[in-house]
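A single protein chain has been omitted; all remaining protein chains appear in their positions.
Lettered A and B in written order, each chain numbered from 1.
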Amino acid sequence: MTALLDITDLKVTFNTRYGQVTALDGVSLHVNAGETLGVVGESGCGKSITALATMGLIPMPPGRIAGGSIRLAGEELVGASPARMRAMRGADIAMIFQEPMTSLNPVFTVGDQIAEAIMLHQKVSADRAFKDAVALLDRVGIPSPADRARDYPHQLSGGMRQRVMIAMAVSCRPKVLIADEPTTALDVTVQAQIFDLLNEIQRDFGAAIVLITHDMGAISEMADRVAVMYAGRIIEEATADDVLDFPQHPYARGLIDCIPALGREEHALKEIPGVVPPLHLLGAGCAFAERCEHANDRCRQEKPLLVNHDHHPAACHAVEEGRI
Amino acid sequence: MTKLLDVRDLTVRFAMPRKGLFGPRPLLEAVRSVSFTLEKGRALGIVGESGSGKTTTAMAAIRLTEAASGQVLFEGEDLLALPDEEMRAHRRNVQLIFQDPYSSLNPRARVIDIVREPMDLMEMGTMEERNARVRDLFKLVGLRPDQLNLFPHQFSGGQRQRISIARALTTNPKLLVCDEPVSALDVAIQAQILNLLARLKDELGLSYLLISHDLGVVRHVCDDVAVMYLGKIVEHASRSALFDSAQHPYTQALLSAAPSLARRKSKGYVRPLKISGDPPSPINPPPGCAFADRCPRAQDICREVQPDLEDKGPTRVACHFPGPIAA
C-alpha cells in the first residue's frame, strides 16, 4: 500500500543575506489515511517549512524546492501548477495554524468565512453553505452554533477561534490535515479540549493528521508515529511508543528527558547545552555534534544517515557504532 | 520558620473603557481578596490559566501594579503603605524576572550596563566594585565575561534570560518574582533555566514567587503551590499534597489536561477529568463559585455562595464539595 501523503528526499533552500542556506536537507516522510504523524523539534529545525512546502506555500523567492517529491494520493505536488495547488488546498489538504486570531479575517463573521471556504470547492448555494457551516460549528463543539456563526472572530475566545479554524479546515473533508502548533497559544485546559477534538475528528473523517509540535507530551497524546527533526533533517523516526520509550538519537533522548514532567520529580533536569546552530553555519558533520556529549571526530566530519539500527531508524554515528 | 511575605486580602481592580459617552467605567476585578504567605527560603508557585490574575497578584504584591486594597507585609512592613521614596529603597530586596527575554532588556544598552544598573541606582560601592560584581554574576549564571560588552540582540533567548537573572541578583534580593520565566523558550532551553533557578535558590537561600501556567515547571522548582481561577486562590498546598491529592475539581482538571508522556494514544488514554468551555468574564463574575459553570460536581449552593479557602484534609481548598476525583 502506498502512503496517502508521501514526501521523499525533499530539499528546500532559501536565499538569505548569508547566502543560500538549506532549510530542508533530504526530508522523507509518509502518512497513511487515519494516522497521525507527529513532527517534533525546536524552533528553526524545519518542521514548519515542511508543512508549508506540502501546502505549496513556500514563499518563492527567496525559497526554492531544490529537489525531491511530495505525492498526495499518488499525485505529484512539486511542480504542480498554481491553479492545481489552489484547488487542492482546502479541499484535499488543509492546515490549522498556531494563532487563530491572525488567521481569521476580522471583518467577516466566522459563519461567512466557513461558508466561503465551502463554496470555494463545492458547487452549493450560499444558504446551503451557511447551514453546513453551522453544522460544522456544532460538530467541533461550539455551543449554540447558529448564534456563534454570526459572531466576528474577536467576539470569540481563543479556544473557540481554534475550533472555528478546525471547522473551516475540515469543511471539505480533506484527506490530510496539517496542524502547526495548534495549541501553543491556548490555555492548558483548552489545549486538552482541542487535542480530544482532533482525535475525534480523525475517527469520524478518517483524515491523516500531521501534527507539528515542540511538545513531547502532545506527541504522546496525539501521535501514532513520530519524526524528530533537527536542523532541516529527520534524525529519528518510529512509532510514538518506540520513540518515547526507547529514544535512540541523543537529541531525541534530550528532548524527552528535559521536560519537567508531572510524573517525575528528579532533582535536576537533563539539559541539552547550547542552542540550535544557525543554518548558514552548518558544517560537513552532524548538526548536533556541537551539543552532543557522545560526539567524536567522525561526527564532526561526516553527516550520519537515517538508517535502521537495533530498534528503529536514527541518524547517529554513536548509535550505529554502539557507543550509546 | 519566618514569614518573608504575608499578603492579606489583596484586591486589584482595573477600570475598563466606558460603555456609553457618559456611562460609568466598568471595573474589572482582576484579583479578588487574595491572601497567602511565603516563608524564607521557599518557593511558592502560582498556577492558573490566562485571566486567572496570577501575574497581577504578583505585580501588585511587589507594588508594580496598584492594589485597590489589602496589605503586603514584607518582613512585617506593609509595602503598600510605604511612601514612594521608601518603596524605592525597598526594591533592592525584591527583584523580578520576566516572561519575554526579548522585551525585558533595554535594546539600546550594553548588557554590562543593564546588569550594573540596579547598583548604580542604589549607589552601591565604587564603579570598579560594581563591575567586578557584574563579572561574578555573569559567571554565576553561566555566561562568559567576554560577552559583557555585547548588546541584548546578540544573545539567544536562553542567554537573555540568564542576563535577566543576573540583573535581578545584583542587589542581593531576598525575594525573586519569576513571571513565566521559561514559557517563551524552547523546551531544551527551558531545562537549562529551570536548573539554574533551582541551583540559585539552594546556593543563595532565595525565596521565589513563581508564576506559571505549566504545572511541570512549578513542580520542578516550587515547594508550595497556589492555584488561581478568576482572581481567587482555589487551592493552596505543599507540592506533594497538591500533585498527589488535589481536592479542587479545577486543580484536578488542570492536572488531567497537562500533556503527559504517560498518556499514550496507542493505549487509548482517557482523561480522568474533562471540563468544557472557558472561564467566565471577570467584569461580571458570577455570585457563587466562579468554576461552577464548568464543574462536574456543581450543586445549587455552588452557584449562590462563594466558598472560602479553608483547611480541608490534605490541602487548603475553596470548594463546597472537595475531594478526590470520583471514579
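By our rule, a residue touches a chain if its C-beta (ideal position, glycine included) is under 8 Å from a C-beta of that chain, and two chains touch if they have at least 3 such contacts.
Everything below uses one rule, namely that contacts and distances are computed from a predicted model.
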### Query
For the complex's missing chain, which UniProt name, "Cell shape determination protein CcmA", "Cytochrome c-type protein", "NADH-quinone oxidoreductase subunit L" or "ABC transporter permease"?
"ABC transporter permease"
#### Entry: Contact partner of the left-out chain, one of B:R13, B:K40, B:R92 or B:R199
B:R92
### Query
Touching the left-out chain: which of B:T57, B:Q159, B:Q247 or B:S260?
B:Q159
### Message
Tell me which of A:R17, A:K123 or A:H154 is the one touching the absent chain.
### Response
A:R17
### Summary
Filtering B:L64, B:A81, B:I283 or B:I301 for touch with the omitted chain leaves B:L64
### Task
With the missing chain put back, which residues of chain B would touch it? List them for me.
62, 64, 88-89, 91-92, 94-96, 98-100, 103-108, 110, 117-118, 121-122, 142, 149-151, 153-156, 158-159, 164, 167, 171
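We take it that only the chains that are shown with their structure count from here on.
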### Intercentroid distance (Cα basis), chain B paired with chain A, Å
31
### Summary
chain A contacts chain B in the complex at 36, 42-43, 141, 143, 157-160, 187-193, 195-196, 199, 214-218, 220-224, 239-241, 244, 254-256, 258-263, 265, 267-273, 275-276
### Query
Can you list the chain B residues touching chain A in their complex?
49-50, 156, 158, 186-192, 194-195, 198-199, 213-217, 219-220, 243, 253-266, 269, 271, 274-278
